[in-house]
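To start, the structure under review is shown below, and the notes come after it.
Part of the complex only, each chain left as placed.
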Amino acid sequence: MSTMAESTNMRLRLPLLCIILEVILIILFGALVEYNDDTHAKMWNANKSHSATRDDYENEFYYRYPSFQDVHVMIFVGFGFLMTFLQRYGFSSVGFNFLIAAFSLQWATLMQGFVHGMHHGKIHVGVTSMINADFCTGSVLISFGAVLGKTSPVQLLVMAIFEVTLFAVNEFILLSMLGANDAGGSMTIHTFGAYFGLMVTRVLYRPNLDKSKHRNSSVYHSDLFAMIGTIYLWMFWPSFNSAITNYGDPQHRTALNTYYSLAACTLATFAFSALVNPEGKLDMVHIQNAALAGGVAVGTAGEMMLTPFGSMIVGFLAGTISVLGYKYLTPVLESKLKIQDTCGIHNLHGMPGVLGAVVGAVTSALASPGVYGHGLQRVFADAETGKWNPQSRGGFQAISLAVTLGMALFGGLVTGFILKLPIYGAPPDTHCFEDGLYWEEEGHELNEVATPNEMEKLNS
Amino acid sequence: MSTMAESTNMRLRLPLLCIILEVILIILFGALVEYNDDTHAKMWNANKSHSATRDDYENEFYYRYPSFQDVHVMIFVGFGFLMTFLQRYGFSSVGFNFLIAAFSLQWATLMQGFVHGMHHGKIHVGVTSMINADFCTGSVLISFGAVLGKTSPVQLLVMAIFEVTLFAVNEFILLSMLGANDAGGSMTIHTFGAYFGLMVTRVLYRPNLDKSKHRNSSVYHSDLFAMIGTIYLWMFWPSFNSAITNYGDPQHRTALNTYYSLAACTLATFAFSALVNPEGKLDMVHIQNAALAGGVAVGTAGEMMLTPFGSMIVGFLAGTISVLGYKYLTPVLESKLKIQDTCGIHNLHGMPGVLGAVVGAVTSALASPGVYGHGLQRVFADAETGKWNPQSRGGFQAISLAVTLGMALFGGLVTGFILKLPIYGAPPDTHCFEDGLYWEEEGHELNEVATPNEMEKLNS
């Protein structure tokens, strides 16, 4: 026991890494980050035109900040509590989610700033950069779901360093080089985060994980805590997908489409959850996760003229494949491909993300001035050039998906091998899914937790 | 046991109903639903005047969407978690709430669209229709509270089909035919939902429900989960009541009035909860529910010049009658009128809803141009005609209450008898208030749950 306790001891590793990272962040922020025009006391006023009173109301703060706060809730409460479903991993789920999100949003501000264009050598920040940083953080938290319970906080921070960096590069290729549409991140966030995480967990494969099998499940109240995460993700997904679209009808339409997609997805989830169970009983795992797939699947096409009708079809499909994935695919991935996917991110983010990318490509290819009118160029930036070619647009969307998959799998592979080094204090196979390794618990001894007697009590 | 398990087996019933309903919804949406001008790429731009930049900021999205999200939280987190107070019914409370809300908001979009006027044969959707659909959903969830623990998800969906339809008709009669004011839905949402649900539960009366009595109560942590629901409902009620008022001072005033009403209601709730207990102890049931009655009771008059003073009086009264209702009326309703009202919706929505309707009628009858100035026609639509007659306005408000009560009781009666058919897999009297019937639970066998030994453990 003492050996194990030592090997997972965070006393030096975690403080050292956190402090070094934060000091680097502070130095880089000091050297490179500036307020943008809407947050700068001098610039905001310098740019103001005649009518002073009105202008303050035009600050982008008033049109983006409510969306930002909804996204922020999804990142910290949504992802954090969704992962509390494990019976003895609630502290780590919410806590490590908190830690790596707080790090990632700072690091993402820098990486996205570097890649997407600096202003005279400076990165400009404001509410839009805050949303984008939270988006990037989301993809790290998706990957966290695959390795949940099997990694130390130091591993997670190291993973975040690499994933955020690669996310920014991939996002740049898609949005700036390929001119792709992906406002809600079906590709950049969900597909990327899912396949990155799946590759990491593949490389970190643990043949003896069944030694912790008794802890890799939920108890009654842990499932209720997880539902807090689910419901918040579900409710605010319309805000997520619409947070950085163009103002006006695109933002409004994105929220509406997402709302309908999620509603249809929820009915599909309940239907197929009961259908795949011999006794017709619903499974909390499906409700907690698959009901959200509808939001993922309209992450690309949501801002387009997908119509409520189209959104509902996409949502219904997403919920269906997600439940079927949990039931039939996840066990196969584990036994055949050695992919141990704790939260089933392949079903919630992977397949629905790819579906979303395909839907986006098709919807792009079908876009026309007849449907969009003058609004076309507000959705498809290259329509402004006058050389509007919806088929090639659809093609670029498809290429974007391929690029994302490649970047994610390659990045996950490299990162996985880096995380495999035996220096991070990863938990032993016998003590995965266990808060006691990294958290001080009153009245709880580590070895107590794993006993059947304890298990019995936990289930009450 | 096997017979019971079969009779409540959802394997075919629930998937079949969900899939059929969603397919019908999708077909009807495809045929009938269109983006409105604020969400349509072509229409939004077509309607724009000269100054393009400003116009995007004028999209109704920016003035309604924050309210929508608050309402959305109330529907899914507020109602969902409020009902988790039962010790073994948390999955069903949050889960079925989720299912029937996701269905109802789609169905409500169609029903409200049909009834309130189509545009060239099409239903136009946008953020306002989203709010209205959520409102209609709220009334279904109120009724759910009365039958909580005693119905299968199939029954709940069938109830929602009928209730949403009748809600739309009643709403049309009140708002369009009688010209009633009811922005926060004291009548259309609360009174309607409450008396509809009470009638349904009356028809579904179970003489042997005491066989499940030991499960019809809370445990320590289930009461804390319920408080999540309570607090969210309480905090966002100002957004609920103001979500669809006219822009400007009416919306602002409604939020303010509701805020004061709820604050006063909370003090009344604590006061009377302690007063009616022999040992002066507070009862979580009162705090969880009665503290919200102040929001219900200003649902009609909130947009009027009720003043903070008036709002506080109404809130104080609402909290008082609600606590007294829980203590003295609910047991009588059950023993004498055979109304088994699990959540006590009569105390939270029924009586406070009627109080709100009466307050609305009186406040309407007292309205005058002297108090409202040019703002009169922004609160009372028929003041625009110039033939302003506050007394007849008050009269129409009173008639609206009577119509609502009649529609609700009649609708509940018919729906109750439909739900009585033995085809929906309703739980037997011995297994009400029990998640195990409809949910897969790890480490839990159905028959284990009901034993006193299990009860003992649950209470810890």
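General remarks:
As written, the chain order gives the labels A and B, with residue 1 at the start of each chain.
By our rule, a contact is a pair of C-beta atoms (placed from the backbone, for glycine too) under 8 Å apart; a residue touches a chain by one contact, two chains touch by 3 or more.
Owing to the predicted nature of the structure, the values given are computational and were not obtained by experimental measurement.
Complete-complex copy count for the single protein sequence, taken from this structure file and not limited to the 2 chains in place, is 3.
Everything below uses one rule, namely that only the chains that are shown with their structure count from here on.
Those residues of chain A whose C-beta lies close enough to touch chain B in the complex are 58, 62-63, 66, 70, 217-221, 223-224, 227-228, 231-232, 234-236, 239, 246-253, 255-256, 259-260, 262-264, 266-268, 270-272, 274-275, 277-284, 287, 291, 305, 307-309, 312-313, 316, 371-376, 378-379, 455, 457, 459-460. Within the complex, the chain B residues that touch chain A are 5, 9-15, 18-19, 21-22, 25-26, 29-30, 33-35, 38-46, 54-57, 59-62, 65-66, 69, 72-73, 76-77, 80-81, 84, 90-91, 94-95, 98-99, 102-103, 105-106, 125-127, 130, 153, 221, 225, 228, 438-444, 454, 457-458, 460.
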